[in-house]
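Below are the structure tokens for one structure; questions will follow.
The complex is shown incomplete by one protein chain, all other protein chains being positioned as in the whole.
As written, the chains take the letters A, B, C, D and E, and residue 1 is the first residue of each chain.
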Amino acid sequence: MNEILALASANLLSPAVLFFALGFLGTMAGSQLTLPEAVAKTLSIYLMLAIGFKGGVAVAEHGLGIDILLALGAGVVLSALIPLVAFALLSVMARLDRVDRAAVAAHYGSISIVTFVAASEALRVAGLSFEGYLVAVAAVMETPAILVALYLAHAGGARPGANARSGARQEGLLSEVMLNSSVVVLIGSFVIGFLTGPKGLADIGPFIVDPFKGVLCLFLLDMGAVAGRGIRSGWKHMSPGLVLFGLVMPYVGAVFALGAGLAIGLSTGGVAILMVLGASASYIAVPAALRLALPEARPSIYLTLSLGITFPMNLTIGIPAYIALARLANG
Amino acid sequence: MNEILALASANLLSPAVLFFALGFLGTMAGSQLTLPEAVAKTLSIYLMLAIGFKGGVAVAEHGLGIDILLALGAGVVLSALIPLVAFALLSVMARLDRVDRAAVAAHYGSISIVTFVAASEALRVAGLSFEGYLVAVAAVMETPAILVALYLAHAGGARPGANARSGARQEGLLSEVMLNSSVVVLIGSFVIGFLTGPKGLADIGPFIVDPFKGVLCLFLLDMGAVAGRGIRSGWKHMSPGLVLFGLVMPYVGAVFALGAGLAIGLSTGGVAILMVLGASASYIAVPAALRLALPEARPSIYLTLSLGITFPMNLTIGIPAYIALARLANG
Amino acid sequence: MNEILALASANLLSPAVLFFALGFLGTMAGSQLTLPEAVAKTLSIYLMLAIGFKGGVAVAEHGLGIDILLALGAGVVLSALIPLVAFALLSVMARLDRVDRAAVAAHYGSISIVTFVAASEALRVAGLSFEGYLVAVAAVMETPAILVALYLAHAGGARPGANARSGARQEGLLSEVMLNSSVVVLIGSFVIGFLTGPKGLADIGPFIVDPFKGVLCLFLLDMGAVAGRGIRSGWKHMSPGLVLFGLVMPYVGAVFALGAGLAIGLSTGGVAILMVLGASASYIAVPAALRLALPEARPSIYLTLSLGITFPMNLTIGIPAYIALARLANG
Amino acid sequence: MHTFAKKQIQIICERPILKRVQRHLTEAGVKGFTVFPALSGSGSEGEWDREGMIGDAGQMVMVLVVLDPEDLDRVLADIFDVVSPQMGVITISDVAVVRSDRF
Amino acid sequence: MHTFAKKQIQIICERPILKRVQRHLTEAGVKGFTVFPALSGSGSEGEWDREGMIGDAGQMVMVLVVLDPEDLDRVLADIFDVVSPQMGVITISDVAVVRSDRF
Partner (left out) sequence: MHTFAKKQIQIICERPILKRVQRHLTEAGVKGFTVFPALSGSGSEGEWDREGMIGDAGQMVMVLVVLDPEDLDRVLADIFDVVSPQMGVITISDVAVVRSDRF
């Protein structure tokens, strides 16, 4: 228990979380602490490149086995399963129409790579390591959730008109999602890291390893500001039930992931990371895909939930909780 | 004397000042050496984050005492006093109407954080250190100058029409200034640095310490280009008296700060930094605030003075002079 | 021979080339892997600043001699000569009108600084060093090619109408080219590196040396994406003859440079770098100048060739080939 | 100077559907268009602001198309179908140009 | 296609007063607007250029508002009061839209 508290306070008092809080609270107070869009985009590419590359190097060092296939399979299953659970929960907890429920569900089945990054830092502080290939698992978890959500949206016959042009709308959707630049950079860097191995890491480590934490702080300042702005403008669209969903759903996803992680025999750190993937909600690939595929769904709902409620919760309380749970379970 | 010359030439031949000169002279010659706006903004946030954080860590290491309150008080007094002096000097040295004089005065009461940064590098070269909390003093010096200047502008009854909507205009001005992102990032990073201390610095040092000087060079290349462009386009609005003011006023501000610094017992490095704060003129927070509060005041005057004349003078000759004076006085 | 293959595969499997390939192939597959324009521009300024500065420091360390003048002269001659050869070759290999031929020729007489950067990394891996002043040679090679190309375009009487306003068009062209920011940053940083020497490098090395390779990777990801996009949209303007030209011309330029490099007695690494300068084609300064000076020439031809065909070829196969040739020739 | 009457369509639409809009414009035979980035805005679905954002969702762009009045109805109908299920605004206005043949 | 006549207000104003402009637009009951960044410009107060700048002062933006002709005078009077003491330019033009009810 003491250990859990120590973990939680170490996380809460890390520069990364404090910079997030600065952005969040400063924005709430009325300041504008965002970075320019061009820079925010670049920092997210940097994080993806770094985390992908390091994952690839880790796999190159430890070798490629059947376990990676198992983990990829677990990721796909989780990403397809969690939206179903989220959809069902939402039906109980909030008054949303089908399309909005499906859209929200897609976000929770998918993942947030920044939460992944923050969790990997927290693991390092806690002295735990994780399987490098989990980066690839993160990448495959982007897509299945969207497909399941589209099915959910249309299964019941979506809002009138929604199906009318849905043929046109789905044109190229799948490739659009799978070729989303964040997914490609993540997977591509993973492969490059795998190909160039520790020698490659030595080459570009001073760029992707040494300043990594600092860049993360700057990025989280921005994310905090964006989350704060989301809450400010999106709050009126939230009901108590929705807020509760945004706080509870991550733990539901995490528990499913815990089961999956134990089943495929991941290390403690690996289980924790898989839990973070299960718990986190997308805010890059999925929202863009849904604007194409489900334009009737309201971003003011799904983005406020994913960025304004779930992301801060995961970053502050969620991550140490998942690590603690993984320790207990794998203990 | 030799020592002063050594200091001056070390400063003038530092990469930072040379890159500033490259930007300035290249622009004068007709080249476009600016960075894209999005990047320039980000670099200024980076500098503020780095300098704030390091200041906070320094305070965490050396402890918090009454001296910090004294210094904050001195900063507020200087920031309120210097505009009065600047306003009076301007009345003698240049033919400007009241509103423009008040606007210029506000800039000189406030501070330039980049000059602060450059000075802290020069101090390190000179083997001097300074009180970490002076970063917080820099932050509190942004606001009082604006309020005093608004009083000065309106005291004599500003230009006809100027008061007409001034009620509307002042709506939210104070909070606007105090929530200006540069101030919030500076103070916020200071607090985070204080909270996380040397451990936090070890974490993000490879981002905010190691490459700091290099980033400063890139930023000063841009600042030089902007200053050069300012001189090119703003030169026609300058009179000899105004130019002289831009060159002399910093020394007046520095002398006031010298007195204040000695009075509150700062170290030699601390006195020099406080002099730099007194001497430097704002070009981020104050111009933005004045566009809201004193739209009749002409940016072509205040920005040319602050960015085109005072900033280059401080960067090249001013900083070593203030350090030398602080040494003599604190002897 | 084995050594050549080792060199080639080390180059092909370097993170830099792999990230270029990721950008190129990802774009071909339909993903958008470009960086925002503001960031891409900044990275190119960073590379120029870093490479210029390091070149200047190298000259400061090894001293300034007559050899630098020789090399500058060789650069000017190559830059003026290569367009003549390219123009002649194009007349044989492709059906382009005079203006387009001249425009393409200008690009091949000029240089690509990113290819230079990539080559200098490959040299380091191969354990070779090169004369620092070759950075300055790169800078002087931007301009002569343009002048020669303008002469070629107009010598035969360009397309009707092309001469009509050419007076107006040439207004300030030369200064425009020589003050192009990429040239000024390169030369300026070279001079600053020379003035501040190893001490300056120690100061800003953590910014311009340590993360350099990593930044290069990120930049090449972007360049790969831009090249891939260029091929996608420009492919329909390419004939087999043009493609062949884009693949062969670099070797022609490299051979001329080989001769020049041997003649002036460069080191093996220096010869290789001069070959890279001869072989590479501009895509920053020259295209911009030609939009002013030869607006009738089609960017869809010259940019597709230089960025889409020659740049990737040089980066992957060219560089190791030039190094190998330089080694053979310089014994 | 002698000028010719043309129409300008101004499409403020979401970034994620830009490719689709461009494809439809091209297929409708439009001879050219230009895309501009927007910073922020407000509409029936609330406010948005690009500052700090990383994804494409929530970015609006403006596509400007100058075209011959004859083509207006056809192009408009096509584009309206694409844009109307999404957020955004289409306006049409009269403009004059110097060279008629280019539109 | 059947279209309806609306008005478009184009406000080129300083970045620091953008919040104020937006608030007045919203209070005037405007149903939407979009903001575009400007790069550089020139006017009675001289030239400006955003390249390299870090502060908000000296940045101009363009706010585009499509609205019903009935609302024009009211909105215009309000916004003119806000913008006229500052640098900037307001123009009004005629546009047509497909869906009338949205403006």
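Here is the rule we go by: a contact is a pair of C-beta atoms (placed from the backbone, for glycine too) under 8 Å apart; a residue touches a chain by one contact, two chains touch by 3 or more.
These numbers were taken from a predicted model, which means no experiment stands behind them.
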item	value
Contact list for the unshown chain, restricted to visible chains	C, D, E
Residue of C:Y251, C:Y283 or C:Y322 touching the missing chain in the full complex	C:Y283
Residue ranges of chain E at the interface with the undisplayed chain	10, 12, 36-44, 60, 62, 73, 76-77, 80, 84, 89-94
Residues belonging to chain D that touch the chain removed from view	1, 3, 6, 8, 22, 26, 31-37, 61, 64, 66, 93-99, 102
Footprint left on chain C by the chain that the document does not show	32, 34-37, 40-41, 43-44, 161, 165, 168-169, 171, 222-223, 225-226, 229, 233-234, 237, 283-285, 287-292, 295-296, 298-300, 303
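Just so we're on the same page, only the chains that are shown with their structure count from here on.
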item	value
Contacts common to chain C and chain D (chain labels)	A
Most distant chain from chain B by Cα centroid	D
Rigid-body rotation angle, chain E and chain D, from Cα fit (steps of 5°)	120
CA centroid of chain B to CA centroid of chain D, Å	45
CA centroid of chain A to CA centroid of chain C, Å	41
Residues within chain E bordering two or more other chains	none
In chain B, residues with contacts to at least two other chains	32, 35-39, 41, 210-211
Interchain contacts (touch definition) - all pairs	A-B, A-C, A-D, B-C, B-E, D-E
